[in-house]
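Every protein chain but one is kept in place in this view of the complex.
Order of writing sets the chain letters: A, B and C. Residues in each chain are counted from 1.
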Amino acid sequence: MELSLATRTVGEHTVLEVGGEVDVYTAPRLRERLLELIDGGARRVVVDLGRVDFLDSTGLGVLVGALKRLRSAGGSFALVCDKEPLLKIFRITALDQVFPLHPTVDAAISADSTGAGA
Amino acid sequence: MELSLATRTVGEHTVLEVGGEVDVYTAPRLRERLLELIDGGARRVVVDLGRVDFLDSTGLGVLVGALKRLRSAGGSFALVCDKEPLLKIFRITALDQVFPLHPTVDAAISADSTGAGA
Amino acid sequence: MATVKLSFSPAPVHVRTARLVGVAVARRAGVREDLLDEVRLAIGEACTRAVALHRQYGLSDPVLVEMSDSGAYAVRVVDRAPIEAGIGLAALPPDELAKESLSEDALTTGVGFALLAGFVEDLQVRPVEEGIGTEVRMVWPVGR
Partner (left out) sequence: MATVKLSFSPAPVHVRTARLVGVAVARRAGVREDLLDEVRLAIGEACTRAVALHRQYGLSDPVLVEMSDSGAYAVRVVDRAPIEAGIGLAALPPDELAKESLSEDALTTGVGFALLAGFVEDLQVRPVEEGIGTEVRMVWPVGR
């Protein structure tokens, strides 16, 4: 239920695994962690939403904020998500056309490594 | 969460396994089942509370009602319970001095078979 | 000031909602995990009692639960039944509990009060300040 955040590095990529509920109450902690990572020099960030049970507009706002920040810093930002209820949220908000969405972390990393930054 | 009720027969004893929450909302279903059993001729009844998550005063009232009914019919009634939070409820209400309480179904049955009816 | 208020039609099913909310707010207020079973039971008993009184008196008014977490976790459960009904409850001794003559309702009421008194250290039962009714007030310490 509570937000969980775990960071690991895969080659040039920083992978942030998010779990639990990302909502108006916990989204500030996600924002803070993403800022820390970006301020600490991370430029290719993958956020794995695989263990997220709940995501609301505040959480989506934080993710869009990170995407913009990385783009303007010349970096890349991608999401990993393969659960239909979560994918529906991205479709309904048209954010599936804003974020690179991948079914696995490997897919996100190899898509970002072969093409240009997102 | 929801109330679950399962009946089985062990020799002369009728064992009613109760699970879930026995409260002001579900206690009427427990009362009904106990009445069915007693009206159907059960005279040595053991109620196994092993899988009860929550028990309130309404549930306790139903159990006392069954005890009285069986006593006046010359039968016996015993409870099985080995969880400390539940035992504390019986102690605080002094109902530990009203019900025969046993840690296992076997203990309840053999106590009832060696002595007189409760 | 109350932080969260819940009011519900006097029906048994909503007592479950009150327990759920009472425990969720307690947890977020910082009540220790090992106290939450008592919080659940006590709020349930107070609401069960209020619902029973409203039904007994044919009142369709809602039962009110107020939760506040300034300093400690304080919960008020308010009913609207005539005052005589609310007070004068007492725990029953074991030989009374098993008596044939004691009705299941009377037994449940006595047992409910014994649970409240036994589990809640800081408990008050008193008439409401305005209008008709009784409030059951329970306080638990908050410590993170």
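Here is the rule we use: a residue touches a chain if its C-beta (ideal position, glycine included) is under 8 Å from a C-beta of that chain, and two chains touch if they have at least 3 such contacts.
Keep in mind that what you see is a predicted model, and the values were worked out from it rather than measured.
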Contact set of the excluded chain (shown chains only): A, C
Touch criterion as defined above, residue of C:F8, C:Y73, C:F119 or C:W140 at the omitted chain: C:F8
Chain A residues that touch the omitted chain in the full complex: 21, 23-25, 54, 56-58, 60-62, 64-65, 67-68, 72, 85, 89, 92-95, 97-98
Sites on chain C contacted by the missing partner chain, in the whole complex: 1, 3-9, 11, 13-14, 16-17, 20-21, 24-25, 28, 62
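We take it that only the chains that are shown with their structure count from here on.
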Chain-level touch network, classified as line, ring, star, complete or other: other
Distance between the centres, which are taken as Cα means, of chain C and chain A, whole angstrom: 45
Touching two or more other chains - residues of chain B: none
